[in-house]
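As structure tokens, the structure follows; a few thoughts come after it.
The complex appears here without one of its protein chains, the remainder shown in place.
Naming follows writing order (A and B), and every chain is counted from residue 1.
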Amino acid sequence: MRHGRLEKADADEAAVNRVVLPPKDEAISLLRTMQLIRAFEEQVRSLFFGGIIPGLVHLCAGQEAVAVGVCSQLRTSDKIASNHRGHGHCLAKGADVRRLMAEIMGRRSGYGLGRGGSLHIFDVVNGNLGTNGIVGGGIPLAVGAAFSAKRNGRGDVAVCFFGDGALNQGLLFEAMNMAAIWRLPVVFVCENNGYGEFTASEHVTAGRDPKARGASFDIPSEAVDGMDVLAVREAARRGISRARAGEGPSFLVCTTYRYGGHHAGDKQEYKDTAEIEAWRQKDPIERLGRQLQDENLVTSKVIAALKGAVETEVREAVEFARAAPMPEPQDLGLHLYA
Amino acid sequence: MPNARNITYRSAVLEALAGEMRRDQNVILIGEDVGAAGGVFKQTDGLHAEFGEERVIDTPISEAGAFGLAIGAAMAGQRPVFEVMFGDFITLVMDQLVNQAAKVNYMSAGQFSVPLVLRTAVGIGANLGPQHSQSLHAWTAHIPGLKVVMPSTPADAKGLMTAAIRDDNPVVFFEDRMLYNVSGEVPQFEHVVPIGSAEVKRPGRDVSIIATSRMVHIALAAAELLAHENVSVEVVDPRSLVPLDIDTLVASVKKTSRAVVVDGGYRQYGVTGEIAATIAEEAFDWLDAPIMRVGGANVPIPFSKSIEPLMLPDAAKLAAIVAQLLHGTR
Partner (left out) sequence: MKVSPLDRKTSLSIFDRMLMMRYFEEAVLRLYQERQFASHFHLYIGQEATGAAVLEALGDKDLICTTHRNHGHLIGRGSDPGQTMAEILGRSSGLNRGRGGTLHASDPSRGFLSTSAIVGGCAGLATGAAFGIKTKRESNVAVGFFGDGSLEEGLVIESFNIAALWKLPVIYVCENNSAGAMGPQQGGYPTAITATDSFTRLPAAYGIHCVKVDGADIAAVYAAATEATQRCRAGQGPAFIEAFTVRWPGSSPLWPEPATVTDLNEAWDPARLKGPHVAWLRDHDPLLRTARDIVAHGYVSQDEVMAHDKDARARVEAGAAFAIESPMPLSETAHEHVFA
């Protein structure tokens, strides 16, 4: 099975997305955050197979550009709603790496006192309405936050991240309709990685073009190369500015790829290795690194140093989390009610 | 009751809504036909005119999406009152209610709360058929993280709606539309009934009837009938299902030694089972007879006039059941 839109996407998206280089500091920050997410996911994967992390985790290695490109355009007070594959969204929106790791390990020092885990990570300080265990579940939450932002009049916006699987949820349709009618400041970001769990999206998604689903409400809808953080950043900037200017919602369909399975431990028998290799050639971190070197903004040494630094940060987070206490029995009833 | 005057149940809830919307700019009303139309039962009449379309919002027929929006708005600082037009349609919002609203505070360890009210009208008796007559309050009462209230009188309706809006948790507010035109004494100004407080609606000595919502009125009528036979019935109204005021219920049963629990939802796996079991746990040694349960018939609610009334007891039937209990036959 192939990711249906691999070749077609290249041609379409190259036309639409012109690459705009940000200033050096920002460019390095984009690179660093993607590296952070990559390093974090690799640690989580390894801890999962080491039996340290309970339950299931859904890793986003390969998809970093979308989280980072979009969140680079958001303020702290803007809101995001994430999905089950959300560690990248959380980090890109500014989560504390140690508290994030601790939550995934089910420790009391985590964002949810260990009761949420990977699927339920909330970060109020950074406007993160949560990763979510229900496909599409976070979408209307973001629309509601956008509704609230519009009432507040401070120009804040909301973004919801969801996968191609959520494209077929009735909830997305209802949320888009309302966002459009009421011109809410929300950007719908679909990370189309070609698979809804173990099924290729072309087998479950009718109609040739997911963009049409937003376009049928006259929501400005774009196809974006989700492996190019600069393209994502530009498209996000367009959507977010529209939202801040009171022009209503936008819809970005970002073609991307997850190197891993649906969850850690998924043997990915539904993919062929050639496909994975082909996508690795488009790796977003490598790509940005090359671009920045080509422009003489960084050297390979700097890139290596950044990588080393984030790996150290993640290792420290792991140590912190492993040393953190487990929740106590008397914690059970805490925060049942406000 | 200070400053009390006679108004209908419908008006009492409306007063609470309007009062809270005036007091707190963050309170908004979201639902189908709640704005321009004033509600299909005129239960939100006048609010759109006073507060405008920014605060009284008519949604498309998209219950799940709209309720999710209300939850997100609550997490971001609004205090929505979300109306589900018919109680049966709560099925359409169940995922958002159960998996999001009820759990956000817990999962986020208190970082986010969901200060919203989900109000819905239920009630058998208008020949609305199987998909427009159900009261699914037992489903919502089953979910940790939600509060559930069922006022039976206009005063309680106003007081509980006010309390529900002020509560920082998701509160599900069930109103019986057959009570909309029932009048009662209601305080004119601010009136709050604490969530989780039951009330003895009629004191008595021989038997406790614990009844919810419209069943309170049936119970009171049955008590009148039984009074003619020198039976003194105490009617207790829990008013809130979650949290349940067990102390008041138990105090009553310890006094009378006999209990009948009456509720308008389907009997199977319903509210009467929960309350009866709780009383048995807390007051077993005071009971002189097994606890009786009277609930809705375990059938989909039929449309036809001749059999729809069989779904629920009337005063005479309830009185007969109580009489049987007292005379030791079942």
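Rule of thumb we're sticking to: contacts are C-beta pairs under 8 Å (C-beta built on N, C-alpha and C of every residue); 3 or more make two chains touch, one makes a residue touch a chain.
Predicted, not measured: the structure shown is a model, and the values here were computed from it.
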Which residue of B:Arg79, B:Lys103 or B:His132 touches the chain not shown here: B:His132
Residue numbers in chain A that touch the chain omitted from display: 168-174, 176-178, 180-181, 203-209, 212-213, 215-219
Contact footprint on chain B, counting only the chain that is left out: 33, 36-37, 40, 58-62, 64-65, 88-89, 92, 126-132, 297-300, 302-307, 310
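FYI, only the chains that are shown with their structure count from here on.
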For chain A paired with chain B, centre-to-centre distance based on mean C-alpha positions, whole Å: 41
Residues of chain B that touch chain A when the two form their complex: 28, 54, 57, 59-60, 62, 64-78, 95-96, 99-100, 103-113, 115, 144-145, 147, 168-169
Contacting residues of chain A [partner chain B, same complex]: 79, 81, 111-113, 115-116, 120, 122-124, 129-130, 132-134, 137, 139-149, 151-152, 158, 170-171, 173-175, 177-178, 181-182, 334-338
